[in-house]
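I have a structure I would like to understand better, so I am pasting it below and will then ask my questions one at a time.
Note that one protein chain of the assembly has been removed; the remaining protein chains are unaltered in position.
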Amino acid sequence: MAVRVQAKPFDTGAELAGFASGHKDVGAEVSFTGIVRDDTGGLRFMQIEHYPGMTEKAIAAIEAEAVTRWGLKDSLVIHRHGQLGPGEKIMMVATAAAHRAEAFAAAEFLMDYLKSRAPFWKKEVTADGEGWVAAKDEDEDALTRW
Amino acid sequence: MAVRVQAKPFDTGAELAGFASGHKDVGAEVSFTGIVRDDTGGLRFMQIEHYPGMTEKAIAAIEAEAVTRWGLKDSLVIHRHGQLGPGEKIMMVATAAAHRAEAFAAAEFLMDYLKSRAPFWKKEVTADGEGWVAAKDEDEDALTRW
Amino acid sequence: MTLQVLYFAWVRERIGLPRDQVETGAATVADLVEELRALAPRYDAAFADTSALRVALDQQLADFDAPLAGVREVAFFPPMTGG
Partner (left out) sequence: MTLQVLYFAWVRERIGLPRDQVETGAATVADLVEELRALAPRYDAAFADTSALRVALDQQLADFDAPLAGVREVAFFPPMTGG
């Protein structure tokens, strides 16, 4: 189990290379990577603000629940803050379990809770101006499945 | 879209490093890696047999369906055959989509279909002997959700 | 009691400050919000619709009717958009 909240970039591949190594009972690893999209071609960058102190606690609590519910052998959450350009990786989660169903469910659970329960806020800065990204009802609704 | 069926090892991290690059509309990447487990400590190796020709066609058809159903921007399936020791990576899938729900669903769909519809067969060779791994009812049942 | 009050995202921008130190006898978050709204029009504007806000007490999500007894840090922010 590890949580990292950082301004600097990370490399999903390099993180996975050392993930869950040495566990003989791991049969399934799932990773999710979130990337800054630029659908319109007008995005200059995304500014990600967070609540230092609470962020780490909130993610650790979410991660601990995932580990317990799905018997994870290992888990990893990395989330960046600060200024991120189009195509940059925002965050990743990784889960390791005996079987695929547990690894997938835990990764989706982590993502759903990170979206709506970890104290991050995104602002989009475009050529036309800037605006805070509004929370989506569908993200809040996604929590009800757990 | 890519499919590789190979005897030689692969590196999930290295594969992901170049995956879906150059797509500005990709916001979510999911990867799954399957690993040879050794729950009992008695596994010498896993022998994976496949049906050359049909394997590639079957996987390509499954992948094409996933791309269409979830609007994937990119996808990758790698599956090894031959002799694999405990801890070795058997296979991986990766999916890239605009949003996380699509990337996760497509990766799970690919895994469920690879389990039961791609012509691979696993034999476990232990200190006590060898035996073909039986297909699980739950793997067949998993297909009904799609 | 003395409370550290933190603001994030557009709440911070609307109030114009990332934090205040507040001397208050407010019993609940809602009471504290009423006191803050009286400080200046920009506070009043930031807290006009608390249904659009979330609150954390000592870095744990809470409700607006939660008591403040024993709390040292209160944070106000919009719904979170991580991931």
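The letters A, B and C name the chains in turn, as written, and every chain counts its residues from 1.
By our rule, a contact is a pair of C-beta atoms (placed from the backbone, for glycine too) under 8 Å apart; a residue touches a chain by one contact, two chains touch by 3 or more.
No experiment lies behind these values; they were computed from the predicted model shown.
In the full assembly, the chain not pictured is in contact with B, by the touch criterion defined above. Although one chain is not drawn, the whole complex shows that of B:Val3, B:Val26, B:Leu43 or B:Met111 it is B:Met111 that touches it. Taking the complete complex into account, residues 34, 49-51, 53-54, 57-58, 79, 90-91, 111, 114-123, 132-135, 140 of chain B touch the chain not shown.
By definition in this document, only the chains that are shown with their structure count from here on.
Note on connectivity: the fewest steps through touching chains from chain B to chain C is 2. Taking each chain's centre as the mean of its CA atoms, C is the chain most distant from chain B. Central chain (C-alpha centroid nearest the global protein C-alpha centroid): A. Among the inter-chain contacts, the highest number of C-beta pairs connects A-B.
Centre-to-centre spacing of chain B and chain C amounts to 48 Å, using the average Cα coordinate of each chain. Chain centres here are Cα averages; for chain A and chain C they lie 26 Å apart.
The residues of chain A that reach two or more other chains are 34, 111, listed in rising order. Taken residue by residue, chain C touches two or more other chains at 83, whereas all remaining positions touch fewer.
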